[in-house]
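Please read through the structure below; I'll follow up with questions.
For this view, one protein chain was removed and the others were kept in their places.
Labels A and B are assigned to the chains in the order they are written; within every chain, residues are numbered from 1.
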Amino acid sequence: MSIVHQSLFELKELINKGEMTAVEVTETFLNRAQQLNPKVNAFISFNEKALEEAQRVDQRRQQGEDLGPLAGVPLAIKDLLCTEGLKTTAASKMLHNFIPPYSATVVERLQTAGAVVLGKANLDEFAMGSSNENSFFGPCKNPWSLEHVPGGSSGGSAAAVAASMAPASIGTDTGGSIRQPANFCGIVGVKPTYGRVSRYGIVAFASSLDQAGPMTKTVKDSALMLEVISGQDPHDSTTSSRRVPRWSEALSENLKGLKVGLPKEYFSDQISEDTRKAVENCIEIVKAQGAEVTEVSLPLVKYGIPIYYLIATSEASSNLARYDGVRFGHRSNFQEIPAKDLAEFYSRSRGEGFGSEVKRRIILGTYCLSSGYYDAYYKKASQVRRLLTEQFKKAFEACDVLLSPVTTHPAFRLGERVADPLQMYLNDIYTTATNLAGLPGMSVPAGFSQDGLPIGVQLSAAHFDEQTMFNVAYAIEQALNLTKRWPDVQQ
Amino acid sequence: MINEQDLEKVAVLARLSVSPEESQTYLKQMSAILDYFDQVSEVKTEGVDPLVTPTQIEEFWREDEVRETLEAEKALANAPEKVGHLFKVPPVV
Partner (left out) sequence: MSSSDWEAVIGLEIHAQLLTQSKMFSPDSTEFGSGDNSNTHPVSLGLPGALPVLNKKAVEYSIKTGLALNCKIRQNSIFARKNYFYPDLPKGYQISQYDQPLCEEGWVEYFLEGETKRVRIERAHMEEDAGKSLHRGEYTLINLNRAGVPLLEIVSGPDMRSAQEAAEYARTVRSILLYLGVCDGNLEEGSMRCDCNVSVRKKGADRLGTKVELKNINSFRFIEKAIEYEIQRQIDCLESGESIFQETRLYDSVKNKTFPMRSKEEAHDYRYFPDPDLLSVVVETAWLEEIKSSLPELPLAKAQRFVREYQIPEYDSSVLTQDKALANYFEQVAEACGNPKAASNWIMVELLRELNEAKKTVVESPIPSAHLAELIGLIDKKTISGKMAKTVFAEMWKTGRAPGEIVKEQALVQITDDSAIENLVNQVIAANLEQVEAYRAGKTKLFGFFVGQIMKASKGQASPEMVNKILTEKLKG
């Protein structure tokens, strides 16, 4: 078996035992990723210094230094996280040539733990999208079927792992952007509790919703990566000072005494047959592992999509105001056609630099915050958000983990939904509420459709209770044993 | 209901040039989206405090210490136009 399909833990072992050097591992993935990228388009750029970084890890090992939990493992980083000296584009024309002078805290922590940055993964522009079709660098494809989308916005991060172009990756999740592509690509994807992981250095989409998280082949890999990137960051006021548990060491598939809640609003008749079967199978698994399954009700989640889009676009309209072509980023050619005033100086650069979905959301958000609409839209949504969050808190008094589908259907075809943004937004129907309430959530592989497309199951837990969520995911993973099945992208 | 004038006003506020064709598409799409969003008005929210940060996070502040200053060279490295160590933009008065 080639090492490219191995888990992060397995690779770690190889490197630790000296069976392979970090350089060899990195080179293997770099070659494969560069070879497959024309087909999958999972990467926007590769790190020219990846091998140098790996070499440093090997040198440190030779000198007997403590190498950290990710020593020598190459990772794909969503191109939304700043990497010092390495182009960071947010998949936008606006930032197509932006080289940050600093790195995101998440990237720094991964590197401190010995990880090597392999390259920057494709995404929907500024993380706005559910299909990775809104990328200035072209759509990313689903490795299981190149006619299908990988999901989004962290489509490149998901596809890179599914296609074994990288053993693991980092994505970000504002309304489902880690879980939905993980679900479409048959991998594990975790959105941590809001405040677990620093947002510093991550191009902001919606500040009160964004969280970065791991996307991996196994639950244990995700648990380990999350341990590395979690914890208070002096550069991010919204990170929690809570202790970060060693989740990966405490995984247990024994679910005795655990209550798993099934939110009845998430089991609608819109769900495809394949998805329903896969999710029901997972329910049987958790029961078999000793968990008690109960139905819970979250009536307000039906407003999840509108509240989410009202809040996310409002925050985004302000977060994206800094892209004005003054200090960095795209500036229209004013030598050729001068701007007649300051307003045009901005409008033209921004109008040219942003793609159409980003513009649509900025306009929507600006409208929701503008005088006369603030109360009815932004404020109202923020009030319902509180009620919704309280409803979740109540639900977690009755159960420990919520289990549901991630999406109604497996991956859809490229181009299928681009024309209707509302239909595209409805993709996020089961994922947005988790972000609104700040809960930890994840997608873990649950099976395949009859067409051979992956299907995941969504789990979420109370604030800061990632461990319980990981345990249920681990039980499902161990029972299904799907981790040794991978797509054949070559054919 | 959002109309053409509203859209134009918002595009100016957001400093986004929007072509007439884009404007027509956006108008149609936004009307549908906002229609769909209007269901939120059904929820009773009187006296409910808006929620911004969803989790309980302990506040922390910085001590007043100078460090990590970026060199001017680095600060200007991505500038579309500059003069010396200053960013350059068209005239504004």
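The rule we apply is simple: contacts are C-beta pairs under 8 Å (C-beta built on N, C-alpha and C of every residue); 3 or more make two chains touch, one makes a residue touch a chain.
Nothing here was measured: the structure is a model prediction, and the numbers come from that model.
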{"item": "Among shown chains, those touching the left-out chain", "value": "A, B"}
{"item": "Listed residues A:Q55, A:S237 or A:Q478, member touching the removed chain", "value": "A:S237"}
{"item": "Sole contact to the chain not displayed, among B:V12, B:L27 or B:V48", "value": "B:V12"}
{"item": "Identified contact with the non-displayed chain, of A:L36, A:C140 or A:L369", "value": "A:L369"}
{"item": "Residues from chain A at the interface with the omitted partner, ascending", "value": "81-82, 88, 90, 95, 98, 100-102, 104, 199-204, 206-208, 234-238, 314-315, 317-318, 320-324, 326-328, 342-343, 346, 366, 369-371, 374, 378"}
{"item": "Where the unshown chain meets chain B, residue by residue", "value": "12-13, 15, 50, 52-53, 57, 59-72, 75-76, 83-93"}
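The rule is simple: only the chains that are shown with their structure count from here on.
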{"item": "Chain B residues within the chain A interface of the complex", "value": "2, 6-7, 9-18, 22, 26, 29-30, 32-34, 36-37, 39-41, 43, 45, 48-60, 62, 70, 74-81, 87, 89-90, 92"}
{"item": "Residue ranges of chain A in contact with chain B within the complex", "value": "97-99, 101-102, 193-195, 208, 232, 234, 237-241, 300, 303, 305-307, 309-310, 317, 321, 324-331, 334, 338-339, 342-348, 350-352, 354, 356, 359-360, 362-364, 366-367, 370, 376-377, 379-387, 389, 420-422, 425, 436-438, 463-464"}
